[in-house]
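Here the complex is missing one protein chain, while the rest keep their positions.
Labels run A, B and C following the written order; every chain starts at residue 1.
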Amino acid sequence: MRAVVKTSSSPGLEMIDVPVPAVGPDEILLQVKATSICGTDLHIRNWDPWAQSHVTPPLVVGHEMCGVVVDKGPRADGPEVGQLVSVESHIVCNRCAFCRTGKGHLCENTRILGVGQDGVYAEYVAVPAMNAWPDPPDMPYSIASLQENFGNAVHTASVPLVSGRKVLVTGCGPVGVMAIAVARALGARLIIASDVSQFRLDMAKQMGADITVNPISDDVVGTIMDVTEGEGIDVLLEMSGAPSAIDQGFSTLKPGGEAALLGLTSGALDFNLDDHIIFKGASVHGIVGRRLWVDWYQMRGLLRSGAVDLTPVVTHRYALDDFERAFETMASGECGKVIMFPDPADADGQLE
Amino acid sequence: MRAVVKTSSSPGLEMIDVPVPAVGPDEILLQVKATSICGTDLHIRNWDPWAQSHVTPPLVVGHEMCGVVVDKGPRADGPEVGQLVSVESHIVCNRCAFCRTGKGHLCENTRILGVGQDGVYAEYVAVPAMNAWPDPPDMPYSIASLQENFGNAVHTASVPLVSGRKVLVTGCGPVGVMAIAVARALGARLIIASDVSQFRLDMAKQMGADITVNPISDDVVGTIMDVTEGEGIDVLLEMSGAPSAIDQGFSTLKPGGEAALLGLTSGALDFNLDDHIIFKGASVHGIVGRRLWVDWYQMRGLLRSGAVDLTPVVTHRYALDDFERAFETMASGECGKVIMFPDPADADGQLE
Amino acid sequence: MRAVVKTSSSPGLEMIDVPVPAVGPDEILLQVKATSICGTDLHIRNWDPWAQSHVTPPLVVGHEMCGVVVDKGPRADGPEVGQLVSVESHIVCNRCAFCRTGKGHLCENTRILGVGQDGVYAEYVAVPAMNAWPDPPDMPYSIASLQENFGNAVHTASVPLVSGRKVLVTGCGPVGVMAIAVARALGARLIIASDVSQFRLDMAKQMGADITVNPISDDVVGTIMDVTEGEGIDVLLEMSGAPSAIDQGFSTLKPGGEAALLGLTSGALDFNLDDHIIFKGASVHGIVGRRLWVDWYQMRGLLRSGAVDLTPVVTHRYALDDFERAFETMASGECGKVIMFPDPADADGQLE
Partner (left out) sequence: MRAVVKTSSSPGLEMIDVPVPAVGPDEILLQVKATSICGTDLHIRNWDPWAQSHVTPPLVVGHEMCGVVVDKGPRADGPEVGQLVSVESHIVCNRCAFCRTGKGHLCENTRILGVGQDGVYAEYVAVPAMNAWPDPPDMPYSIASLQENFGNAVHTASVPLVSGRKVLVTGCGPVGVMAIAVARALGARLIIASDVSQFRLDMAKQMGADITVNPISDDVVGTIMDVTEGEGIDVLLEMSGAPSAIDQGFSTLKPGGEAALLGLTSGALDFNLDDHIIFKGASVHGIVGRRLWVDWYQMRGLLRSGAVDLTPVVTHRYALDDFERAFETMASGECGKVIMFPDPADADGQLE
């Protein structure tokens, strides 16, 4: 089968032929219908220090996907052959203390598709039956592929209480704008979004932000204090990892406020615990992965009720064969989610 | 001034002239712009056993209202003269252990407007400055008057987690349908509403219910199990007090589900703690009043963001002079909220 | 091997020879070191209606135990041969929505040792490796056998907040007195215990109750209101299932109080939702099983720190061969936990 592979310890990816994976006893074999690009995939392609320390070539890359079950191992229960499923990319052990206490997202034995083992930028992939999430048959493949990433947004926007409250989302990449949609669906009173890209701020508006601010041209702190009548925000959803955004976010956080941090900062930064957390009596929550499986059920509820519509997040569609252009689009930042289809016929004629 | 008064220990209400109330040092004097009828007011008019044991005539009746500040006592801070305010009808002591620990709705010294002291069916009323809630000047009087009652709905729908979940609302009187709107605003996945009145079920639909069931004509339990694919509901919001509705609600509640009970049952009933609560590992919450003042802030957020629109709940408008017709409408059950205006000019020409 | 078996659909139990169980691929084989008697086992022996509808003879009875691993199936990870373990008797599917969301105690596919499949009153038993809980090698067998039942107490006393609060425990059987010990370990301010048996009230005192009341001779409600200076209790832990105790508990529960219900009532009872839950703004939680595996970790913490000492709960020790006397003791109610040892040498010379 064709697969996009990190073939050597250097920048770049290649499409090559590899064997269709064997199906383990607890696994199912999926025919990939759609797959989407995550920031992690860019890191691996660019072969940055993080990638060098986490990835061992050769490796089939990619972890966001949906597909149809085409085979099952002898002990695999769960979805039947023919079922459309999305995939949770974190394969957890179900045995450690974290897994046993509802904290599977912190499993100490986590393996990740497309990072620690072969991933999903391919025609087929084998995954544990437990990791497949049944989708309604009429869910568009592009949306089904997004669910894993959407789960990060649901996790982030569900940990603090957003209903009836004023929320700042710093960073309007795909996860940021999906978090905006979740905050809107959960009854946020006011959603302010900040980003340096006008493209992304437009997407933020479309997904439900009331007000957008661009740190390049706007006085972020002043604007926020103004629209909140001097009170500041109740909730910060930090999705950028940018020190200046973090500073703006905490500077405008109200006493008693809550912050959820998803964006990675790539190292230590100057941080004032007194002013940002202690004097304010604030609570700060680190967000990693998706709570297994609470966040998936929450996703299902938000999508099936129509409370969240992810359609506007999908801005580009490519054939998987065209992965180089897809990655270039993703790298440009002028996009939402970029979807790739192993079989171009699955793209409903909407390819770039 | 004119006021609707319970003049004697017998059924009925009278409009009579009474003095404009004196303003205490911590109080403000309000000119009543709109007032609405609650079930409690019906009880007092009908002089049922509850009313007989809680009310001592003569008493100006009524507790839901909005008005404009026209005078302030010397120690009253808070809203200025000219400000439009809604009123919290529960006057609490701010000193007991409940008040001191965020449970003011359980204050052991609570006095209630229109029950324990003169109320709001009048041209003027004096209330503690603390009990006034500033409204935006452009909020319609009818909506502003509803807020207190809306607070019961917010309280009920906020205690269980409704976001992404399947919710049953039993009882579609005004508080029930407002709770439906709140559950919708907070991202409920599916909202089922039950009531014996088709009028109320129509209102439930308008406020956001996905499915309505009428116990008179429908198989309530069967329908619910059907639309939930045999799983049952995650959350029960019980607003009817009817034993059959309570039974249907708990019978369809999922293991691990949550119930919030607001409707009063007027006495003991046959209840199976094993099946309804213990085996299910369910949680049940009694709802009384509004959490002071958390629920008022939550209301403000939901209304100002547009997440909840109360307009459809207001079905009838009368002059206060016409209170007999207003009460007849309320007693018929074929209505949402019934608003009365001391000055008919405040009704925007929409009087019945 | 010898095993205590329900051999026919009638009252009584028999010790007979049965084959040592085969070890499934995910299972471990345990040599039983100690086993304890639960109320459920009495029901099965007595062949009451519950037992008739849940048990199909022949069945090895019993579900509380500790033992040593003597064999492992090919896919069983977890404890090694030679390890002392306690056992969680609820075998859950790890796949349903409950199991996937931290609510394994509500698993819809639960099978229970000694009820739905062969149990632990035997020399050997095979259980899923997942269900074994490693114990320190120096933990007394009698204490290790209690852990499952202790887990019910931990679950009950952990759901409401007991620290710094006044707690009433109605019903001082083994789970009740263990719940008293947990409430004490978690910093309860005052613990009141009620039971009709003086033996049990003495045990309650020993496990940490401050005050005991006997409904036969004492004015329970009056005493509670007196010692709480008229305020009532903050928390009710209901372990009796007796309608009068339930009524006394809810009658003395403070507004805003919390109740956790474990005791089964065997049917519907007259219950006043208005007075007991709604007007009080109370919260009521049904307790079933142990939260998997949060409660087991909590147990470990409480036992290893010495915050809870279960020694006084163990009042009787018998050889398993002597199961008839052990059951008679249990049926008398004049006991705490009754332990049985398949090998009398494991009883440290303390047999009755």
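Assume contacts are C-beta pairs under 8 Å (C-beta built on N, C-alpha and C of every residue); 3 or more make two chains touch, one makes a residue touch a chain.
Bear in mind the structure is a predicted one, so any value in this text is a computation, not a measurement.
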{"item": "Selected from C:A97, C:L190, C:L264 or C:A331 as touching the chain missing from the view", "value": "C:L190"}
{"item": "Of A:G12, A:P255 or A:G333, the residue in touch with the unshown chain", "value": "A:P255"}
{"item": "Residue among B:L29, B:L84 or B:M130 that touches the chain left out of view", "value": "B:M130"}
{"item": "Residue, one of C:S163, C:S244, C:T311 or C:Q350, that touches the chain absent here", "value": "C:S163"}
{"item": "Residue, one of C:V23, C:I192 or C:L302, that touches the chain absent here", "value": "C:L302"}
{"item": "Hidden partner chain, residues of subunit C it touches", "value": "158, 163-166, 185-190, 297-302, 304-305, 307"}
{"item": "For subunit A, residues in touch with the removed chain", "value": "97-98, 103, 105-106, 108, 231, 246, 255-256, 261-262, 264-274, 277-289"}
{"item": "Where the unshown chain meets subunit B, residue by residue", "value": "77-78, 94-95, 97, 100-102, 130, 292-294, 296-297"}
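One rule holds for everything that comes next: only the chains that are shown with their structure count from here on.
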{"item": "Interchain centroid distance [CA atoms averaged], subunit A/subunit C, Å", "value": "43"}
{"item": "Separation of subunit A from subunit B, taking each centre as the mean of its C-alpha atoms, in whole Å", "value": "41"}
{"item": "Sequence positions of subunit C contacting 2 or more other chains", "value": "97"}
